[in-house]
Structure formats: structure tokens, C-alpha cells
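Read the structure below first, then the notes.
Complex shown without one protein chain; remaining protein chains in place.
What follows is chain A.
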Amino acid sequence: MNLFGMQISVLKGFAGVCLALLTAGFANSASMSSDHSLYEELQGPFDSIEDINTACVGCHNLSESELHDTIHWQWDGKLDVINNYHPNVASNSNACGSCHIGYGLPKNLTGGIEPAAVDCLACHDTSGEYFFSRFHQDGAECTMCHDDGAKALKNQVDEEGYRFKNFSLAEMAQMVGETSVASCGSCHFFDGGADGAKHGDLDSALINATFEMDVHMSAEGANLSCSDCHQTVDHKMAGSLYSFAGPTDDGHVSALKGPQATCVSCHGLAPMKDERLNEHTDTIACETCHIPTYARNGIATKTSWDWSTAGKLARKQKPLIHYDDEGRVTYSSQKGDMSYGEDLTPVYRWFNGEMNYQGVGMSVDPAQLNEINSPQGSAEDGKSKIYPFHQFESQLPYDTATNQLLPIHLAGSDRTAFWNGYQWVDSLQAGADAVGMEFSGEYGFTSTVMSRVINHTVAPAEMALNCNDCHTAPSAMAGIAGLYTPGTNQPGWLTKVGLGIALITLIGVLLHGFLRIIFSYRRK
């Protein structure tokens, strides 16, 4: 029975690998079938980056309308929910807009993002220069990606010169191609204020990942790119937490559809050689064992952020910046105190794929740790598994009269923006005005926690959690409601009573034997 099961799982694994190779092959042949450098439309010269878009959509005439329908354009979810890093998009569209795939966001985003020209090269640049230059030349707020406003990098730039100035717009347009780890990472690696700061499982080391960092993305491993798993249909991306499906989906995916952004879509539910390990997959998500720690690529992720200390200024109203020994920003006047961690052990909890998010103005209890988002699920709902999470705590401003979190107006050209004027009342009032909230003028700071599910940086099998990690005390699964983990979960009284009676029996028989010896000597 075991042997049979093993063959099945080996076959499944093999099928998964074939599928990955097959789709990787398709991807390559697609980019090989046309040479964009030969197209007349792309010969340039281009005066502006918008002109490149005009050239692109001249042939790809459906792409824009497709993209307008995607999360990368609409930011559905992101626009309405808050996080506890840079808490809200509202009123900060200038700063947030550097990561939008258009050419700048309108100031007021309350009604969603209207269709407009799409910046194709934001994702399809292969030179590595385009999106880098775009961030640095279109007036993006430095502080969004660099906690110290890139102060530390300025010396480097002075010494080494600008990193990229090799290609003209026309050359970059001719080099258009598939998305890459680097192009996706230009937004997804640097959000939260620094490399790897927000997603403990996504950082720039993945561009040249080693096998230990990520078995899927490293060249020695599967050598996959982001889009090999996050496949698109009409530019719609698979695997977003906002869509309440994807990373936790157990459904089978047709091979013709290509892999979805789930472990199971390539590996199935019984991918391991040991059937006993496969028995775990009904309860334990793959990631839980196979991403034993995160932020382990030599790049730290943020573990906490205290906005309440932001705004302290040095003499002459100059902003302060403190670094730790590793060069990480531990305090900046723009942001407050921040702390970091590497090689972190996740927090484990039940998750059924549904994440409850909160919006601007969320009610808080200042005496408690408030959940900014809460992964749904339990042992009883029949569809949850235990997933690894990065838990991030921060102190956020709230209105002490109404106990509602307040949006912060961070960036812009006006003095009410916190990063210009460093006045909480002004920036909270401006933030509240932007979303139509009342602000009493009295504010405080309250503790919040956010849970981010960890899906990337799958480690080599030898590094995965082993039996002892969960089945001997202290168990990695300790304290998870409704989970029975053999070896650690039995009631204390059972051992005490069981061993107690056995011990009494032992003492009893030893005493009996002792008396036998005494009496037999007496009889002699």
C-alpha cells in the first residue's frame, strides 16, 4: 500500500516538474518568436515615456483594456484597506503612484482609478534601467522606498556615479520582453521603506537566489520567474491575497491552464515520498514546513514600527536619522522607530484563504493590540490549514474622541504633509479631510498587528521542519486551537496518573518480594 502510494507521489512530482518545464519552454519560445528591435514603431527616438506606450498599444491593441481590468491597475483592495506600514493610500497618491502601472495617479482616489494610458515598460522592461529610472526621475517620494530618504546611498552615487545611464528610451523600448524577478521586484521587494522591509519572504536577493534562499527561483533549482507561478490570463494575475483565492487554493488545475500560484497546482496533495508525511497535507500547508524561517537571505525585514515617535527634529528643524550597525534605519523623523529581524520563525495559525481587512477609520481599543487584518479559519471549518505568518506590530495614530484610526497625510507639496511639516495634527486633519472623516483634534497612538502569510522562499527539503520540531516539546504547533499534535498535546494528568499507578504497582510488588525474602529467612 505504501509502495503504491510512493509511486503515485513520485509520478505526481514528475508531472509537476514536466509542467513547469513545459510552461517555462512556452514562455521562452513566445519571447523568441518576434524581435522587437526590428519593429519600425520602436525605432524612436522617443521624447517621452508616454510615447513608448503609444507605440506598444499600436500593435497590442487589447492590452490596455485588459490591464484596466486587473488589480495592478485598479488597486482594488489596496485603495480601500489599510496596513500598518504606510497605513493608507488616501491623500498620498503622489507617493504611492510610483508603483502604479500608469503615468501618475490623480490626487483623489476615492472613486477608484480611471482607465488611462498604461506604462507597459513598468513591467516589461528587460534592461533593468527603465523602472529604476522611472522611480528616480518622476518625482517619487524617496522616503517611500528609502527610510532615510536615500541619504546613505547618496555617498555611493557620488563615488560611483548613477547606476544606470546606458540606454536610450528607444533602446529600452526595443528590449521589451517578459517580466522578470527584477521587474516584479522593483515594486514588490522595496515596499515598506527598504529592501525586504514589508514582505519577509520577498527581497532583492531573489534576483540571484541561491538554492538555500528559494528552490524555485534559484538557477540551481527550478529557475522559475515570478510569472511561472503567478500566471496571467489577459494580464490578470493568479495568486493575490486580495482575491481571497490563490495561495491557499487546493483545487486541481488543468495542465493546459498552466500552474497557478499555489504549491498544490504543481505538486498535488501527496508530493512526498513518505506517505506519513503526505498524511499531513490535509491540515498543514506546504509552506509551514518548507519555509521554516523567513527573511533568511541576508536582508532583514521590519518587525515593528512606532509612528508615535516620528517628528522629532534636530537643530534647525533638520530631520534625524539613526542607523544600526547593519546600516538599517532604526529611527527617522519621517517615520519614527523601526526594528528589524532576520531568519525569523513564523507565527502559525489556521487560515482558509479569507483575510478580513480593515479600512480607513477602523475602530480600535487603545488598551489592546488591534488586528489590522485577520486571517480567517479554524480547525472546525473543514477548509483551513495551518499557515506561516509574519506578524508585524506598529503604533498608529487614532482619534482619542472616537477611537478610530486616522489616515496620515504623509506626502505631497503642501506643509500639512507630515514629511514636510512634521505636525501630527495638521497631517491627521488633512488625512481625515481627504477621506471625509471627522477629526476631533485629539489623537493618540495605539498598538496594531498585521499578519502576512508567507509563501515565498521555499527552502531545500533538508531545511524543512522535521518531525521533532512539532512532535516533541516545545512544539512549533503549541497553542494552536483544535490541533492535536501527537507527542505534545496530551493532558498532563494522563502521564501523572498513568505513571503514578505503574509506580505504585512497582513499589507494591517490590515490597511483596521483600517480605517474601524476609519471611523465607525466618522460616529457615
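Assorted remarks:
The criterion applied here is as follows: a contact is a pair of C-beta atoms (placed from the backbone, for glycine too) under 8 Å apart; a residue touches a chain by one contact, two chains touch by 3 or more; residues count from 1.
FYI, contacts and distances are computed from a predicted model.
Note on the omitted subunit: UniProt lists it as "Thiosulfate reductase cytochrome b subunit", one of the names in "RNA polymerase sigma-70 factor (ECF subfamily)", "Thiosulfate reductase cytochrome b subunit", "endopeptidase La" or "Branched-chain amino acid ABC transporter permease". Only one residue in the set A:G111, A:G327 or A:P486 touches the chain that does not appear here, and it is A:P486. Listed for chain A, the residues touching the missing chain in the whole complex are 276, 279, 282, 466-468, 471-473, 484, 486-491, 494-495, 497-499, 501-502, 505-506, 509-510, 512-513, 515-516, 519-520, 523.
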